[in-house]
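Selected chains from the complex are presented in situ; the others are not included.
Which chain is which? They are A and B, in the order written, and residues in each are numbered from 1.
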Amino acid sequence: MHYGADYNPEQWPEEVWPDDVARMREAGVTMVSLGIFSWARIQPREGEFDFAWLDRVLDLLHEGGIAVDLATATASPPPWASAAYPELLPRDENGAVYWPGSRQQFAPSSPVYRRLAGELVSAVAERYAQHPAVVMWHVNNEYGCHVHADYSDAARDAFRRWLADRYGDVDALNRAWGTDFWSQRYGSFDEVFPPRKAPYSRNPGQMLDFRRFTSDMLLECYLMERDLIRAAGAAQPITTNFMGAFKPADYERWAPHLDVISDDCYPDPNDPEAFRAAAFQRDLVRSFKPETPWLLMEQATNALNWRASNAPKAPGQMAALSAQAIGRGADGILFFQWRQSRAGAEKFHSAMLPHAGTDTRTWREVTALGASLAALPELPAPARGDARVAIVFDWENWWAVEASDHPMNGIDYVAVVQRWYRALHRRHVQVDLVPAARVDDRYDLVLAPLLGLVREADAAALTAFVEGGGHLLAGPYVDVVDEHDRFRDGGFLTQLGGVFGVRLEDFGALVAPDAPDHAPGERFAPFGGPLGGAGSGEPSSVAESTGTLLAEEIHVTDAAVEASFVGGRLTGRPALTRRAHGDGSARYLATVPDERGAQAVVDHLLSIAGVAPVVADLPEHVEVARRGEVVTAINHGDVAERVPLAGVDLVSGATVDGVELAPQERAIVRERAAS
Amino acid sequence: MHYGADYNPEQWPEEVWPDDVARMREAGVTMVSLGIFSWARIQPREGEFDFAWLDRVLDLLHEGGIAVDLATATASPPPWASAAYPELLPRDENGAVYWPGSRQQFAPSSPVYRRLAGELVSAVAERYAQHPAVVMWHVNNEYGCHVHADYSDAARDAFRRWLADRYGDVDALNRAWGTDFWSQRYGSFDEVFPPRKAPYSRNPGQMLDFRRFTSDMLLECYLMERDLIRAAGAAQPITTNFMGAFKPADYERWAPHLDVISDDCYPDPNDPEAFRAAAFQRDLVRSFKPETPWLLMEQATNALNWRASNAPKAPGQMAALSAQAIGRGADGILFFQWRQSRAGAEKFHSAMLPHAGTDTRTWREVTALGASLAALPELPAPARGDARVAIVFDWENWWAVEASDHPMNGIDYVAVVQRWYRALHRRHVQVDLVPAARVDDRYDLVLAPLLGLVREADAAALTAFVEGGGHLLAGPYVDVVDEHDRFRDGGFLTQLGGVFGVRLEDFGALVAPDAPDHAPGERFAPFGGPLGGAGSGEPSSVAESTGTLLAEEIHVTDAAVEASFVGGRLTGRPALTRRAHGDGSARYLATVPDERGAQAVVDHLLSIAGVAPVVADLPEHVEVARRGEVVTAINHGDVAERVPLAGVDLVSGATVDGVELAPQERAIVRERAAS
C-alpha cells in the first residue's frame, strides 16, 4: 500500500528538503510523485539540462526510504518553449490562443511540442532509469484537464492526417459524415477543418470524430513518452493520472496502454452525497482493468482552491474517502501535494504538510492515516464476481448523446448514469462500469441507459448476455445511431428491437425539469402499475414514478408491459416492457426516471435478478465494498452505526463480529469464510 | 394549392428516388423545393458542373407529376470554395471567423462569394429555365438566418461603399451620425468600420445604418440571383423564403422584389399559445403584398431538433397550423423536408416521410392532409377589407428601439407588438401588420406601439388617417427620433404632438417586470379610470390595469384624459389621452400595458371604432380568419367547440350551418352571402 503525495521540492530552498524527508517518514510516506512541473528547472533553456538538483533530491529520498514515482515533467512547457515556438500554443474554437502563465499551454498534436517533450523524456529516463529510488513513471499530468480540445493549425493538420488514416479516401469520409447534407461534401482531406466556430450546428460525424481525434492526440503523447521511457531502458511500471469520468479522453481505450491505472479524485466536502459520486469514480477506474488494483494518485487532505466555495473536509472524512478507494481496489493513497505551496495558483490547496504547520487537524489526520495504512496487510486483488451488476458506460455514447440537435438537448449523460449508480449504491450492491462489448456472464444484471450509439459488437454482447440468462434493462434513447452517428436503415432499434420486442416511433422530448418556471410544456411523465417479477409471476407493486427528459412512444411487438404512463400525452402507453429470454430478460424503459423512480426500478430488478448486497440491512449512508474476501465499511452519516461484519479487522488485527462505526469511521475486514 | 417539401435526393442513393416519387404521389405532394443544399454536388470543384444527376431527378419528378421549385443552391458554399477563398468567410464582431462545417459560411458582401454564387446561378438557370418541371425559383435559403451580421473586411469595404452611396460626402455622414459626440468625426469614408467590438456603446446612427447595410447586402445577393435567373431566360416566379419577423432583414423593403412571398414557420409544440404567434407571423407575411396569396415554404410535420426540448406536435396540430396558414392567405403548404435524413445536424428533424417509417402517426397525418388539400377548390385571394385593424410594424423602429442606451433598455419590440396582436386575436379580429406609411383608410383602427422613429411620411400617413376618421392609438415612446436616430429640434413628439394634443417631458423608465427579485425600483405603473367612448360620451368603465417598462410623464395640451396612473410616482397623472378629430380620434398611451391591460384597452378601442370580429361569441382558443368570402375556423383548445359558420365546407363540399370542431380540428367554409 503506497502512501504519499506529489512532491515539488523546487518550490523550496534546498535547506528544506531534509526536513521534508524527515516529516515524510513521520507521516508514514512511502512514495512521492516527483518532478511533475519541473521542466523549467530541469531544462532551463533548449539544449541545456540541469539534473544536479534532481539527483540530490532523488538521493535524499532514497536515503530516507521514500520511493519515487518519477514524472516525465512534460505537463507544463517552460516559458522559453512558447517564446521560441509560439506555434505550439493551443487555440480555442474561436481562434483565441491559450497563452503561457498557467499550465498545459501546449497543442497535443504540435510537432514541435512533441519534439521538445520527447527530448525531455529521453533525457530524464536515460538519467534515472536505473536509479534505485524510482519505482514508477508518471507520464505528463492530467492530460487535457484544461485544454479540452485544440483547434489550432497544428490540430487542423493532424486532424487531416488522422482522418486520412481512418478513412483512406475522402469519399469514405463523405459517406461517414453524410456530407451531402448542407453541401459539405469534401473534395480532399485538405479541405477539412476542426469544428471551429461555425454559423450553426456542425456536422455530428465530424464532431464525433473530432472527439475521437482529441482523445487520440493526447493518447499519442502518452504512447510517445511511454515508448521513450522504455527505449531508455527503464523497466518500472508506467502510468499517467486519470480523472475519473473525464469527457475529453476515452480512458477505456487508453487503459490497456497503462501498466497501472492511477486516478485523481476531488469530492466536494460541501456535498453530503459526494461520497457516492466518489464511489462511482472508484468503480469506473477499477473497471478499466478487471481484477487489478489501481492507485489513488491525487486527492486533497482538506480544502481545495478551485471551486466557488472550498469548504474543509469534515474531521475523519479524508481517511474515510481513502478507505473507500482501498475498498474499491486502490493499492495506494496519494495526495496533491506534500508541502503546501507558498506561492502560485494553488497555495490555498491543502497538502499533507499544511502551511499552518503541524499543530493542525490536517497533520494529525495525515500521520494517523499513514500509521493505519502501514498496519494493513497486503490486500487481495479485486475479484471476478465482486460485482454482479454492471452499468454500461461508454465514452462515444457520452459524446454522441450530448451533441447538439437531439430531440431533448442538454441531457447530462453522466448524471443519468450516476442516478442509476446511486440507486444501486444505496442498496449496497457492487457495480462495474463497462462498455457494452465487455458485458458478459460475470454479471447477473446490466443497465444500459442512453445507449444511443450501438456498434455491432455491442449489440452482440448484449444479446448474448440476455440469451445466456442475464437480465438487461435499457432505454430510453437506445440503439438510435451507428458509430458515425448516422441512423441505420430501417428505423430505430434496428439491432436490439428484437431483443426487447419493441419498436420506437417517437422520442417524445419533455421540457427539462430545471427549465425556467415560465417555460411551457410537459416536464414530467408519470408512470406506474404492477410490475411482474420475471419468471416468478409474482407482481411486485411499484408506486407511481416520474419520468423526465424523454417519454418515448414505443410499440410492443413481442413483450409484456410492466409499467405504463399514467399522465401526460402518453397516458396509457407502455413505459416499461419485458421480454423473457429463457432465464434471462430484456426490459426497455421509455423514459429517464427521477431519483425515486430509478430506485423503484432498481429494487424491482435486484429482486428479479436475485442480486444480493455486499452486506444486508444497512442504512443508505453506510457504504460497503467488496474486494475479494475483504469488505470495507464506512459510515458517511452523522450517527454511529453497527455493521454486521465478521472476520479480522485488518487494521487492528482483531477478530470482530460486527463493527461499530462512528461518523466518518471505517473498517476493513477480511471476512470469515461462511461456515 | 401546393403541397410538398424540400427534397434533398443527393442524400440518398439513386435507387431510393423512384420510391420517393411514388410516396410523394401517395401523400398528395404537388411540388418540391429541389437543390437547396446541392452546390457541392452540382459543382464539385471550381469550373466543373455536374448536372447529370439533377437532370435525372428533375425528369423523374416531372414524370411523376411533381412540380419543382428549383433552388439556386447558393445557401451553403462547398468546402472547396472557402479553402480556395478564405476571404469569403464572415466574421463576428470580435473578429472570430465563421468556419465551414455547418452552413451559410459566406460574407454576403464578399466579391468572391458573389462571383462564385453568380456563376452557379447562371449555370443552373441556363440549364433548367425551360425544364417543364420547374414552376418556381427558390433563391438561396433563409438569408442571414445564422449569420445575423458580418463584420469581416469584406463587410468593412462594402460598408464604406454603401455609406458613400448613401451620404455622398463624409460631412453628411458626420451630421447624420452626430460624430461630434465622443470625437468620432470622420475625415473620409475610409476611416469608417463596421461597429465591431468597441470599448463602450457604439454610435447609434452607425448601428442603425449597419443594420440597414446588413439587410441590403443580403437583398443585393437576392437581386443578383434574381437578375441572373431572368437573364438566363427563365420566366417562372421567383421567391426566397422569409422567416416571419426576422430582425436582420427588413422584409418590408424586400417584398416588392419577390414575385411570391414565401415563409418558414416553426411554432413550438410545447407552447399552448404558440398558435397566436404563428397567426401573427401569417398576418405579417400576408401584409407584405396586400391582396396576394403567399406560400408556407417550410414547417415541420412533427418534432424539431434545434430547440432545447423538441416536443412532438399534438395529434392533428400539423393540419390545424396548416389550415391557419391557408386561412390567413397561404396558397401552399410545404415542409422541411420530404424524407428524414440519416445523417447530419437535422436528422432528428421530422419530415413528411419519417425515418421510423410509414406505420407512424406522422405519415398518416401527412397523407390525410394531402388528400384534404387536394379536395380544396381554388380559394379567393385575401381581400381589401378582410382586416379593418392594423398594427404598425416597422423594422427600423425595431432596430432603433432595441439599440442600447435608452431610458429603458432591454425592451423587446416584437413582444410588445405581439401583446397587442394577441389582444385582438383573442377577440377574433383580423389584423394587418404594416409600416406607418402604409396606413390608410382601409383601416378603422390602427395601433402604433413603440413607434419611436417617425419619418415625415409616417407622420403624414398617420395624421391623414386620423383626419380621415380613423382611430389611432400610439405610445409610449413615439415620435422620439428621426431616421438617423437623432432627436429632432424642439423636444419630443415634434411630428405628432399636435395630433395627440400631448407633450412629453420624461420617459419614466420602470424596472423590467422580470428583473431579479433583489433589484430595487418601481416595476409596475397601475392605471385606470373610466374611459369615455369616442363621440358617444358613454363611459366604458375599465378596471385597473398595469403598465410596464415605461411610465411617461406627459402633459395634455389639447386632449382629454381617459385613464390616469393610480399608483407609483406618477399617481394622478395622465396614462391614456384622447384627442378627437372629426369622426376619428388619436389616443396616446403613456405606458406598455401588461397582457390584461392590453386586452382592456383593445376592447375599449374595438367598441369605439366599431370593429366587428370575423365571427362573434367564440372562446379565445378558437381561431377564425377571413380570406375574402372564405372563413377558416380552428379549435386550438382541449374540448370540442361549435362555430356558427354557415355556407359550404370547402373540404367536404357539404353545406353547413354551424360546424362542430374537435380539438385541433378545423373548417374552411365559403360563407353564404348574408341574406
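Note that a contact is a pair of C-beta atoms (placed from the backbone, for glycine too) under 8 Å apart; a residue touches a chain by one contact, two chains touch by 3 or more.
Please read these numbers as outputs of a predicted model, since none were measured by experiment.
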Assembly size in copies, with 2 chains present: 3
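Note that in this section only the chains that are shown with their structure count from here on.
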Between chain A and chain B, centroid-to-centroid distance (C-alpha), Å: 48
For the chain B and chain A complex, residues of the former touching the latter: 8, 10-11, 37-41, 44-45, 73, 75-80, 83, 90, 92, 94, 96-105, 145-147, 268-273, 302-303, 305-312, 314, 340-348, 355-357, 360-361
Footprint of chain B on chain A - complex, ascending: 94-96, 177-187, 190-193, 195-206, 404-410, 484-487, 489, 491-492, 504-512, 515, 519-522, 553, 569
